[in-house]
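Just one protein chain is left out here, and the rest sit where they should.
Then we have chain A:
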Amino acid sequence: MAEKILTTENVRLYYGEKEALHGINLDYDKFGITALIGPSGSGKSTYLRALNRMHDLTDNVTVNGTFLFKGQDIYAPSTDTVELRKDIGMVFQQPNPFPFSIYDNVAFGMRISGEKNKAVLDEMVETSLKQAAIWNEVKDDLHKSALSLSGGQQQRVSIARALATSPEILLLDEPTAALDPVSAHAVENTLMQLRDKLTMIIVTHSMAQASRISDRTAFFMNGDLIEANDTKKMFLDPDKKETQDYISGRFG
């Protein structure tokens, strides 16, 4: 059996009194892409954000259940969320470069963890931009504002910024939903190139994207995990009728 990098068990999440996730069990092999799909309000993004404690800052949210990253309890009081988010990075739907240069954006995470050596920073910035498949487009303009880039380039800089802290898991919340098809394609390519060295969990509303890029697909509905399976199986012969109906566009 492949090594599990992340396991989540009986995940229940409450907004106030209301239970939004009803006991999700999902675990993840090292490397590869898992797509989380489901209609709006199914809980997939809520679940994704629980994986690196993004709900900590939201009042009124209670997260229960077991979350283990390489055997360590993510929600243990001793867990440092800054360290946690270096290991489990996140990329959002809207490209969110900081309003400074491309270089400073990518170096940001390393600088806040105290790295000052310019040679180390230079190398990491270059490696991360290369991994995010945008190096060739920006290598001559590293000190240009990241805000001057196109949406697709901004998103890949955001991915590079997340990669610069050497995460083991990357969470992606609809990373191409705000992009045109060409930019979305570039971002998908980036993810495909990373699949052999990184564990990625991606929330997507695009069935086509889930089927094209993911190794495994998990289908959420009304706060329940309906089915998680090999993507080929999910798109050819899912076990559950709800999965079949959703994937073939009968609802949602």
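FYI, contacts are C-beta pairs under 8 Å (C-beta built on N, C-alpha and C of every residue); 3 or more make two chains touch, one makes a residue touch a chain; residues count from 1.
In this section, contacts and distances are computed from a predicted model.
Peer 1: When you check the chain that is not on display against UniProt, which of "Phosphate-specific transport system accessory protein PhoU", "Cytochrome B oxidoreductase", "1,2-phenylacetyl-CoA epoxidase subunit B" or "Spore germination protein KC" does it turn out to be?
Peer 2: Looking only at the record, the undisplayed chain corresponds to "Phosphate-specific transport system accessory protein PhoU".
Peer 1: Where the complex has a chain not shown, which of A:20, A:74, A:213 or A:226 is the residue touching it?
Peer 2: A:213
Peer 1: Which is it among A:82, A:112 or A:236 that touches the chain not included here?
Peer 2: Residue touching the chain left out of view: A:236.
Peer 1: Under the stated touch rule, tell me which residues of chain A contact the chain that is not displayed.
Peer 2: 185, 188-189, 192, 208, 211-213, 231-232, 235-236
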